[in-house]
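A protein chain is absent from this complex, but the other protein chains hold their places.
Take a look at subunit A:
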Amino acid sequence: MPTVSMTVNGKKVSGEVEGRILLVQFLRENLRLTGTHVGCDTSQCGACVVHVNGDSMKSCTLLAVQAEGAEVTTIEGLADGDTLHPMQEAFRDNHGLQCGFCTPGMVMSAVDLVKKNPKASEHEIREWLEGNICRCTGYHNIVKSIQQAQQTM
């Protein structure tokens, strides 16, 4: 079995994985970082979004071995110790989550949006979230959360 090494949330990690193992499986099963979720098997829901070398990416669309040498940040690595990231804070302030299942992917995706397009309009925010499905919130409060984070990030 191939060995894969990468940096996850600032720590060097490596593991033996079957070639077909996806990055999300490596994170959840090898590293037990279960904050990254799996909501589909067709790469559409976005529950699995993490940052790979600074860009948001669906970790189910990547083989673990493709992330060789990469810098990966998962939801577990976003807060600064006990201090929540402004995006996490914004989701809490605006009730941007209910069951919490889509939330890690939603937050990671939103952080990338605000970095890339800090002045995104409501319309652009909604379009950006096209790859993240939430069944609980109706998106209204997710959009509000991101708008708050545009001010605080």
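Some observations on this one:
Just so it is clear, contacts are C-beta pairs under 8 Å (C-beta built on N, C-alpha and C of every residue); 3 or more make two chains touch, one makes a residue touch a chain; residues count from 1.
As a working rule, contacts and distances are computed from a predicted model.
Remark: of the listed names "Iron-regulated ABC transporter ATPase subunit SufC", "Cytochrome c oxidase subunit 2", "Glutamyl-tRNA(Gln) amidotransferase subunit A" or "Xanthine dehydrogenase, molybdenum binding subunit apoprotein", the one matching the undisplayed chain in UniProt is "Xanthine dehydrogenase, molybdenum binding subunit apoprotein". Across the interface with the omitted chain, subunit A contributes residues 18, 20, 28, 32-42, 44-45, 47, 74-76, 78-79, 84, 88, 91-93, 95, 97-104, 107, 122-123, 125-127, 129-130, 132-143.
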